[in-house]
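Left out: one protein chain. Kept in place: all the others.
After this line comes chain A, so read on.
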Amino acid sequence: MKNSIVSSSVFAQSGDGNLAIALQDVFYTFEGEAGPAIDGISLAIRAGEWVTIAGPSGCGKSTLGGLLSGYLPRAGGGSREGRVTVGGLDPASAEIADLAGVIGIVFQDPDAQLVQGRLEDEVAFGPENLCLPVESIERRVTASLQDADLLERRRDNVNELSGGGRQRAAVASVLALEPPILVLDEAAASLDAASRQRLLALLRRLHQSGRTLVTLTGRLDELALAATRLVVLAAGRVAADGATAELLRDQRPLLSGLGLLPQAPGEAPRGEAAPAAGSRELQDAASPQAPASPAAAAAARPGAAPLLELRGLSFAYGAKGRRRSGSRPDLTEPAVLKDVHMRIHEGEWHILRGDNGSGKTTLSRLMLGLLPAPSGAIFWRGRDASRSSLYELAEDIGYVFQHPDQQFVASTVLDELLYGPRCSLKLRAKDATPEPLLLKAKEMLRMIGLEGREQASPYVLGGGEKRLLSAAAGFMTGKRLILLDEPTAGTDYAGARLLSALCRKAVSEGTAILMITHEPEFFAGEQTKIWTLDNGKLREN
């Protein structure tokens, strides 16, 4: 590709021989935390190598990425010990210009790194800071946007892009710096299958052109396994390091045990996440072959009234689109949803999939009244949802947000789980939590692998841990329907299995679930109905 960013200059020899990255006995502790997040890591990555650093949620992957980019401890605080060199520079003390010319990092959360309004401004931001000539900036911006498949949207506001679109924008903004070392922290977490393939092809081209690539991930999928070398992290330490193919062959039990590989048939789930011995319910729920509940069986009866029904729902953003009736599309605005029909009964588990920007999140927000629903198109238990307030709908419907940070309401992990049930029980701040509820919350924490972290802030958890906590909080309050928006993005396989078990248990108790995901394969084998949203049209698979 003539304009491609990969055809530009490659990594020059670093001051540390041929090493692009070197860590020697590195420890890092976050401010206010007792134990280190990085616990004595030594690692050397040669220039031109492609290394995947994999580990379960909370193992220190993102912390390591922060240390390499200099974000930690420069902006993020905390204390670092040991020696870190990136392209011969210490990221903690190097000049900003020198460091930006050596390493680029794509963070896990795209919203944390998009600082401008317009997309082309966002991508030009780095090269502009480095005082490059305008012609050079223009070339880099065009090439980066082309590589991220966003060239046609260069004048759009980044906030108008879908979650996957913003992630691609974040990738493009870093590519424009043309860094010889590129670190991607779960950069494919919100991408659909096609976008993942494009990112994989791009990374291959970058690697072939001599760039050093470090991909941080919680699961060994096709993108992670494309790297020639694999480093496995566990609890802030290096648990294994070697050629990817060799580790896959020789260390499969370790990799599976850490939740980095899909569970083989008949394999036991990760130890710390296994249900308690006394918890028969959760043991049952851990099996996909769990018997259907009476509620689920009742739901399957022909003629049973649906909980939620969509009757020819059409929707477009903009004032006119919000006012109009569900069945008459407004031709002045592009319709996001077109004549959507759907029924959800008690005890059913629906999966809604579709490409980035296909309208999945819009649909779920309409169902709960987070967007003004057109009249006569959405019915909750037979009543037009457009006539119900958010509070009225939220009494029966739970919603797990795409970005967990947006839904956290408490300062500790335990309080986060207890918030909903305490509100339902109308408990005041000074009222003690009833013992059964406390036990239920602790059991839930144990099930999602957060036992012992009751008093930690939800915001300091790893990306996958945050998602599990937000989902678990949604399952604490016995709602009739729970909507989950991309709950598996950035989680490891063990996390996805835990989520699956939570859903299965809820469904067996009669709760209906609508899960928005571009990774339905995680729930293969479950009793689900799969829907695809394509260009605003919904079809059942």
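In the analysis below, contacts are C-beta pairs under 8 Å (C-beta built on N, C-alpha and C of every residue); 3 or more make two chains touch, one makes a residue touch a chain; residues count from 1.
Operating definition for what follows: contacts and distances are computed from a predicted model.
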Absent chain [UniProt protein name; select from "Ferrous iron transport protein B", "Potassium-transporting ATPase KdpC subunit", "Cobalt transporter" or "propanoyl-CoA C-acyltransferase"]: "Cobalt transporter"
Just name the one of A:32, A:133, A:382 or A:436 that touches the chain not displayed here. A:133
Would you indicate which residue among A:42, A:477 or A:532 is in contact with the undisplayed chain? A:477
Against the hidden chain, chain A presents residues 69-71, 74-76, 95-97, 99-101, 104-105, 107, 109, 112-113, 115-118, 120-121, 124-134, 137-138, 141, 159, 173-174, 177, 318-320, 332, 368, 370, 389-391, 394-395, 397-399, 401, 405-409, 419-420, 423-424, 426, 428-429, 459, 473, 477, 479
